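Structure incoming, see below.
One protein chain omitted, others in place.
Coming up: subunit A.
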């Protein structure tokens, strides 16, 4: 299977819950007590559960969080096994913008309390997992979240009831037999079941979850690790210095996060083994499908790798020594050496076991039980009102974005909460309505500071809904992109006059496990090449009307959204600072202008005054500022620059060559507006030789 073990590093607790579940199941069921009604039930007090609890609490909702352990975040007490989180804790960015800084803080949850930022909990760039436990504890306490600790939900079932919000209640039963009746169930139990692959000899394999983390136990041994994700490399890293060698076996090639731009792939901090392998030390990486393998234990207790095929050939139980080994046929077989230990680091699966069949919660693929199947709005495909949050919701953007990790799902949780607020409480998606002149500004502001857009690139996007005649717009933040066709029902907003979607994207064909991401011309510097930008950069989609379900479903491959009417890429920027007046803002304005068929330039009051008396219509900026007596005055120095740039007319020197600055036809103030000769409006668009 070769799935990475990224989940443990960020994933919410759940494993212990599962272990407890087994205990509970084996005990005779207690007599059920009267169910306690609850609007919202959250399963699991890990990062995602607490994050949802926070939003529910702030909104004043009736909710409870159920946690098996005695405190939040118990997963992190054990995992990652070596206690080093690989989510960065960047305490300094040189900026003070709190929203921007969240882009580089991968551990904090969202809250209004600035003390609840992870940088106050650890000074380490890759922090210790125990700090996460401490942080989550504080988060729950400080914010007074309703968490029922030591409450193991052993069974979840459905109770149909027309009165219920969703036509049914979720009935949760805990280990004491106490039942809870929930209108909405939010499952944030993470991935808690170690992924196991069955092959002959798999019983000899030790699991990541239980293998010793003491390097002393590996001194002078030959070690084979199955898997090639972060947990495999983390395990290898720990013992590299004391073993004879470490071999790592996986189905497919290693995926390096810096090549794939996916944080769940192998992070550079763990990849010491790649180094020793390529330098021809004794360690090495091999690719093979685990399902074809078999492991044999010889009389000395050492393990040999062979093929299932040979085992079947010989059928029946023969002693290990008599079974054919690959090297018998091919004497240079790579894994012909005997191993002292075999360790399995194959990642984790969601625990489906507590959910009654009636909930129809499944992975959609019997061969891959990693994630439950959910919709773009994080709701289970099987039952309305059942949402999957946190790591377990990663199926939406697995291997693409950050939805499986704290720094990603803290935003998807917020999105789910906003959807719920509208669905059940009639509160429309929060938005700001602004005049159209602020459109460029709003977009520039968001792409420069928004963290949700940045982390959850290509999954969450901002949406600009245009008002009639495009004189104003509403700005909605961080909507799950693929819910766009249902935008009106999900958010309670109207999208009748066209819309923009603001997304962040890497260049197509830039990222991939086999891609060279350091090639010479990897970055683009000219605005006309912006569409070829490779690094994460803002992309704006313009649609005349909401895309339909069908358009979304049949969108072009590798497109996060269906084909728009027009598209704009803001040129990638080395500093991720998209505020360059000509490099970033000007092309964006031109794009918006051409989509809206209007003129979005800003003008000084003097120009507006001139337009007022020489045109029947005014550009939006003058309408929305000047005509409301809020025109922008120029200062002496600005005026002078204006005259030098020929954007402002020097009236004192006018009249001499009225034609000298006249332009191409159609280049006047309002496009193609024929003006009286020498009208200064022409100069507003005049070309400048210098910049």
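Of note:
Simple rule for what comes next: a contact is a pair of C-beta atoms (placed from the backbone, for glycine too) under 8 Å apart; a residue touches a chain by one contact, two chains touch by 3 or more; residues count from 1.
Note that in this section contacts and distances are computed from a predicted model.
For the chain that is left out, the UniProt protein name among "Thioredoxin domain containing 16", "Tectonin beta-propeller repeat-containing protein 1", "Large ribosomal subunit protein uL10m" or "Sodium/hydrogen exchanger" is "Thioredoxin domain containing 16". Set against the missing chain, the residues A:201, A:408 or A:587 yield one that touches it, A:587. Here one chain is not drawn; of A:51, A:349, A:438 or A:483, the residue touching it is A:438. For subunit A, the residues touching the absent chain in the complete assembly are 95-99, 432, 434-435, 438, 441-442, 444-445, 448-449, 527-528, 530-532, 550-551, 554-556, 559, 562-569, 579, 581-582, 585-587, 589-591, 593-594, 597-599, 601-610, 612-620, 625-635, 637-639, 641-642, 644-645, 647-649, 651-660, 662-667, 669-681, 684-685, 687-688, 691.
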